[in-house]
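Missing here is one protein chain; the remaining ones are kept as they sit in the complex.
For chain A:
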Amino acid sequence: MIIRGDEPEQIALLKKLYPKGNYFMQGDEAIAYGAIFAGCRFYAGYPITPASEIAETMARELPKVRGYYIQMEDEIGSIAAIIGASWTGLKSMTATSGPGFSLMMENLGYAIMTETPIVVVDVQRSGPSTGQATKGAQGDFFQARWGTHGDHPIVAISPISVEDSFWETIRAFNISEKLRIPVVLLTDGVIGHAREQIRIPDPEEVEIVYRKLPKNEEEAKYPFGDVDGSLVPPMPLFGHGYFTHVTGSTHKETGLRDVYTPEVHIKLVNRLHKKVEKHEKEIEKWEEHFTDDMEILVISWGVSARPSFGAVLRAREEGIKVGLFIPKTVHPFPGRRVKELARKVRAILVPEMNLGQLILEVQRYVNDDVILKGVNKIGGVPLTVEEILREIRGVWDG
């Protein structure tokens, strides 16, 4: 049975099972509940620290809301299964960490090419390779962007707290459904395992989106064509007699393979990019603090955005004119806004739990006369307020 998540029977079920109010839970659990509220009714995964709690929560909760949980034989199979389920109409998700995310790359590209809505959670851990399996990190920023081969667009979202994990998961599903595109939820082991208070809303307070379906047989003939000018084709789901053909090879608007005609490839791949550009306003999201009167700007994301905020508050108490910018949608990167903000400051600091990744993206939008400095930390221990504050004071006095 295909559930979209907004049926009255489902809303009633959610209200009964998860009454609105304050809960105390982990970031990973908040992602699972966010997915359930977003209408996700199919989950396939493979155990890995620090993402396993998402699978465990889904295994326990999904059957209660008539959803399906399956543990696959590996992460390649997990992402494959959720793509298959998505073509039947089920909103689908998988979750993993670095080693599993690496294994998913080929099929992530398949989902992009076939315009299949799915959500892939990467609870980042310290790498490379098996690294520090139980420790958080932010080393997959560019893997999320460019991990799969070929020219492609991607959307990646990074939450900064447990409550944020709940809401950003819902947003990930909504964007994925609206644009027929895989969305990566790029969280990390620190937030994933942190326990915080979160407010679970009434399901009616949650706006959820379901993919556009073909209005008639004619529209269903073009599963990969721009039938209504939105650049996002309606999705003729399997099992409705449309004889839909889906392939990761270059295909025409009908779905049929044509790997020889340059124009067919150019048109398809350009539309995949343009559909994201066209809906940029609906995808982008960031937080700004004290950016009206600043001389120094801190740009940070995910787990590092928390101590960054603490450091900025402390610096303000000391009279330092510093602002904070936190991209929540990290890909596509909100470069235009960063460019505007960068014109107002003399220095930019970029705290992150890696040896410098977001900073490379920031660099593209900053003039040479602005001091650009990373505040980097690896080893599995998050940055502290003190560590970031010291750097802010340094550039303020410097």
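Keep this in mind: a residue touches a chain if its C-beta (ideal position, glycine included) is under 8 Å from a C-beta of that chain, and two chains touch if they have at least 3 such contacts; residues count from 1.
Keep this in mind: contacts and distances are computed from a predicted model.
Visitor: Tell me the UniProt name of the left-out chain, picking from "Phosphate transport system permease protein PstA", "Carbon-monoxide dehydrogenase middle subunit", "(2Fe-2S)-binding domain-containing protein" or "2-oxoacid:ferredoxin oxidoreductase subunit beta".
Guide: "2-oxoacid:ferredoxin oxidoreductase subunit beta"
Visitor: Check each of A:Ala81, A:Val123, A:Val209 or A:Val362 against the chain that is not shown and name the one that touches it.
Guide: Once the missing chain is taken into account, the touching residue is A:Ala81.
Visitor: Determine which one of A:Lys15, A:Lys64, A:Arg199 or A:Lys274 touches the chain that has been left out.
Guide: The one listed residue touching the chain not shown is A:Lys64.
Visitor: Just name the one of A:Gln26, A:Thr244, A:Ser300 or A:Gln357 that touches the chain not displayed here.
Guide: A:Thr244
Visitor: State which residues belonging to chain A touch the missing partner chain.
Guide: 1-2, 13, 42, 44, 63-64, 66-68, 70, 72-74, 76-78, 80-90, 92, 106-107, 110, 238-239, 241-249, 254-257
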